[in-house]
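Here's the structure, in structure tokens; my notes come after.
A single protein chain has been omitted from the complex, and every remaining protein chain is retained in its original position.
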Amino acid sequence: MNLDLQARTEPGARLVELAEKHATDAAYGAEERDRTATFPVEVLAAMQASGFLAGCVPAELGGSGVQSVHDVAVAVNRLARADPSTAIAAIMHLAPPFSLARAWREAVAGGDPEHVAGVERFLTMFGSGRAIVCLAFTEPGTTLLHPQTEAVPDGEGFRLTGRKAFATNSAVAGVVGVSAKLVLPDPEAGPVFSAFFVRRDSEGLTIRDDWDAMGMRASGSNTMVLDGCFVPAANHVPLGPWGRWGPSLLSLTLAASFPLMAAFLGIAEAARGVAVETARTRRKQPTGEPVGHLHGVQRLVAEMDVELAAARGALDRAGVAIDDYYASVPPSEETLDDLHALMAHHQCANLVVKRAAMAVVDAAMTVSGGAGYMSANPLSRLYRDVRAGPFMQPYSPVEAYEYIGRVALGLDPHPEA
Amino acid sequence: MNLDLQARTEPGARLVELAEKHATDAAYGAEERDRTATFPVEVLAAMQASGFLAGCVPAELGGSGVQSVHDVAVAVNRLARADPSTAIAAIMHLAPPFSLARAWREAVAGGDPEHVAGVERFLTMFGSGRAIVCLAFTEPGTTLLHPQTEAVPDGEGFRLTGRKAFATNSAVAGVVGVSAKLVLPDPEAGPVFSAFFVRRDSEGLTIRDDWDAMGMRASGSNTMVLDGCFVPAANHVPLGPWGRWGPSLLSLTLAASFPLMAAFLGIAEAARGVAVETARTRRKQPTGEPVGHLHGVQRLVAEMDVELAAARGALDRAGVAIDDYYASVPPSEETLDDLHALMAHHQCANLVVKRAAMAVVDAAMTVSGGAGYMSANPLSRLYRDVRAGPFMQPYSPVEAYEYIGRVALGLDPHPEA
Amino acid sequence: MNLDLQARTEPGARLVELAEKHATDAAYGAEERDRTATFPVEVLAAMQASGFLAGCVPAELGGSGVQSVHDVAVAVNRLARADPSTAIAAIMHLAPPFSLARAWREAVAGGDPEHVAGVERFLTMFGSGRAIVCLAFTEPGTTLLHPQTEAVPDGEGFRLTGRKAFATNSAVAGVVGVSAKLVLPDPEAGPVFSAFFVRRDSEGLTIRDDWDAMGMRASGSNTMVLDGCFVPAANHVPLGPWGRWGPSLLSLTLAASFPLMAAFLGIAEAARGVAVETARTRRKQPTGEPVGHLHGVQRLVAEMDVELAAARGALDRAGVAIDDYYASVPPSEETLDDLHALMAHHQCANLVVKRAAMAVVDAAMTVSGGAGYMSANPLSRLYRDVRAGPFMQPYSPVEAYEYIGRVALGLDPHPEA
Partner (left out) sequence: MNLDLQARTEPGARLVELAEKHATDAAYGAEERDRTATFPVEVLAAMQASGFLAGCVPAELGGSGVQSVHDVAVAVNRLARADPSTAIAAIMHLAPPFSLARAWREAVAGGDPEHVAGVERFLTMFGSGRAIVCLAFTEPGTTLLHPQTEAVPDGEGFRLTGRKAFATNSAVAGVVGVSAKLVLPDPEAGPVFSAFFVRRDSEGLTIRDDWDAMGMRASGSNTMVLDGCFVPAANHVPLGPWGRWGPSLLSLTLAASFPLMAAFLGIAEAARGVAVETARTRRKQPTGEPVGHLHGVQRLVAEMDVELAAARGALDRAGVAIDDYYASVPPSEETLDDLHALMAHHQCANLVVKRAAMAVVDAAMTVSGGAGYMSANPLSRLYRDVRAGPFMQPYSPVEAYEYIGRVALGLDPHPEA
């Protein structure tokens, strides 16, 4: 009885198959990369080569044309079982083109060649997989919606100044997507929430080599500093007013963040695998029977399976709900209300999955009877990695409950903004 | 954004539509029936008349031909939102023909007219909805697998002696399905786990009018006594060895018990509805704002939605897994291993759903601020009804964890048997 | 190994001993009073006669001189094991004199005969036990701090108009303590939070006979209506500004509300007792062994004992902390900061105890295997009674977390006020 999440679409199934192949590579060396905090350079290179990283790019533009966030999540899930750091590195690259591809399809359908060309440029630049992409939207001391990094117009482009953190992939990225508060000269115009695509070798961009965390140690999630860094106008994407969700930003964030939770499910599944193997094979005196014969171990294994049933189910349904919405509503007709309802549902699934993932790894650790606490045991890495879950954007548990509750009650989700 | 469970098949969708109509009727008088512990006689009569109760009977035999336990669960879910007692009464009737219909389809495909006729007889007797059916498989002081009610051959039939409890529908049932330990004269033969279909007016069958419980008060779940009650041989269905799961018994139990959990999801959804309505409309001094403006209330609503995401997801996936198995394996080829894996997964979903349902009703009660504690408030009934969840067959939490854990570890699920 | 809470002081030990005697009486008829929602008139009468209700009145004034809220809690705990409704009825009477007695002792030490006489009058009126006292501080649609019941000066007294709810004991109370918003003629003066002691037979006071709740059915917690009800000036106690905690009101609320949680511990202990007895004596086929031999039952019993260890420990420590503070600081020197710290600690214990109590009763219900769900089983009553816990004043879980967190962080506990 295979209870794994399964792709729902044909292109998705091919992406998952590719993910399973890359997972085999990623597993190799994962422990060593964790110990040395080394980015999985070769694995990502292989993903570029195989086309995996271009999974969400339309087939017409050389990608695999996956149109299901659910299936992207399933692919991420497979990678994470082998190496969680690799999984979150890949998703940062895989997910952003998803929304661009939707915009491209709408533009093509609408017959607007200029718009089509504009979107294609971005899809080519950072979706194709030619360069590794890093999304630098997170900053210390502020929310996702309120980047303090400032962009000011300067000639044929903009100059960016600020500081980013938790920029997964930054270790090797060729292009960095940076969120900023664009301040326009017009005193009437409010600040704009903008994304800028910055080449790694741009002057004024410093990517630190300072990622040293408890877990996800191979993800290269360094800090970066922008000091008057110049970005040409063509690399600018305005995403609505600064400090509030606009539909574009919310839809983009929804699609890009949804698959992340599947990485934590993958961690849990890996831990459950270790625990069951231990329970079946590790023998204990005085009976000499496998520890799986102990009622306490059976109970823990059952609790793992109960948690996994909840996590897989919640993830599955939320993915289908988002896919269904995207399939039925073109980007330009998405509404804030619909997107908040979907985001709230995504956040519910997110809490279910991450709570469950942490509970499963904890139970696996208990089953291990101390062995899992040793550095050499994979459980000790999974235990450190899984704790990254609650910090993921856009809502940590600090904000998620309030957000979900307010959306459910029909209140403004962010009254403070 | 409608997050309700939805039917996956065409006949299932029609069943759910019917369920929604009957729910409207069931809602009327639910409070009064709870107070007076009165069975919803008219509602069940309407379900007989509409064909709802024959939902799982093949269309060729006059039923609706629903072949999805998932969709049966969705129908039960809709009923439970209106009246949980009615929902569990209906499921006891709706579910048993499911397995018979599978057997019938296989028999028809196999071209064995005698077998076909035999199964048809049962489908007609208790699937058609002509008589209300009651399943009396539960006994005090023993497990489902070890009925102490004894059947002994006597002429053209059997005589049954024993005592049953929690026999939902017994208040009005025309036919009672009774499990028993059939003891054969052959000293070599072990006892047989048998089901007998007993007419209400059979001599030696006494149905007490003694159902007086904290909740599910309108479900007519009386005790019954069999005192040498005669049952003709034609009404006997052997289901394997007594005291162990055989494939038939396990498959039947799986299909018949799965939809029950959806009743508890429905209770939770109803409670969530009351809580959200309260949060939006009940105002509180000193601010005079709706209580939904309180952070504590927003938090509770969020927790309800998180629990519901887990419950719906787990139920959905488990239902699909069971449907997929039944669609791909004919009854005669089902294996104990497969069925145990499915039952363990069902039990995982069951624990998720019932834990969640209890947590949601509890949170709704807290949101109500004391109002929900009053007898006149529907929450007080939902709070009592939802607690029936963990007692449902075949596994209460007392046994479920051990069962799930042992199946996961490849151990004999019932070593004591 | 007796793990029960024990009194820490000599007078407290005598109070607990009396409580145990009254508990024996209270147990008798508890089921019947629950079914019929009848107040335990005779039990309260016996408590008046024995002096139990005057436990916190100074010995010099004819009481037992208990000066420990911890020990009052222990006494309540013993009563609740026998009959939770009786326990909360008794505490409403027993607790209020506690703060008055402290004021009296300080007044005596200060040698102010007029003040002494004033306090003595109140102690005699409602502490002595001559009349049953009811505290009507709760109103629908507002917080404890913001009573909407209005008092206006009128001649030699005040006229009160408003509506109270959950007024435990009101069924038989001779004197009712009513909180109100006193509006003074002076336009400069803000409203005052006042308590008024109103005789039952006062004109304009209507006590409804409308208590019909899911649990605590014998507690007579009716609604009451004040319609221009006149109260003489001597029966008025100003407790600080309306809408904010003043030290007097906070200290009074702390002392009076603390022992209530012990009632819910008592419910849990009673449920645990039923479950252990069931586990030891109820036998189940096929083994015929007591159900306590099932691992699932052993686990549930263990979880009950774990919860009880947390609940008893948290209650014990919080009681000692409050006692220690009261022993070292006279009423007039209490500070808001200290009292908030104690109240926050009390609220932590309160959440621990009530969560634990609900978990224990739920586990006991599961151990009972369905038997506990029947109306005739005491568990079904305990299950309904225990759910009253979270609604108790001054903080339900809706507000408690915010209050505790804000106090811990040094923020204003009630920013909205």
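So that you can tell them apart, the chains are marked A, B and C in the order they are listed, and the count of residues begins at 1 in each.
Definition applied: contacts are C-beta pairs under 8 Å (C-beta built on N, C-alpha and C of every residue); 3 or more make two chains touch, one makes a residue touch a chain.
Keep in mind that this is a model prediction, so the values were computed, not measured.
Set against the missing chain, the residues B:Arg102, B:His146, B:Lys164 or B:Arg299 yield one that touches it, B:Arg299. Within the whole complex, the absent chain has one touching residue among A:Arg8, A:His146, A:Arg200 or A:Arg280, and that is A:His146.
The omitted chain makes contact with just one of the residues C:Glu31, C:Glu106, C:Glu150 or C:Glu303: C:Glu303. In the full complex, the hidden chain is touched by chain A at residues 140-143, 145-146, 148, 165-166, 212-215, 243, 282-287, 291, 294-297, 299-300, 358, 362, 365-367, 369-371, 373-376, 380, 383-384, 387-388, 390-391, 396-402, 416-417. For chain C, the residues in touch with the chain missing from this view are 1, 3, 276, 279-280, 292-293, 295, 297-303, 305-306, 308-318, 321, 338, 341-342, 344-345, 348-349, 351-352, 400-406, 408-411.
Quick note on the criterion: only the chains that are shown with their structure count from here on.
Chain A and chain B have centres, each the mean of its CA atoms, that are 40 Å apart. Centroid to centroid, with C-alpha atoms defining each point, chain A and chain C lie 50 Å apart.
Shared interface positions of chain B, i.e. residues touching 2 or more other chains, are given as 295, 297, 299-300, 400-402.
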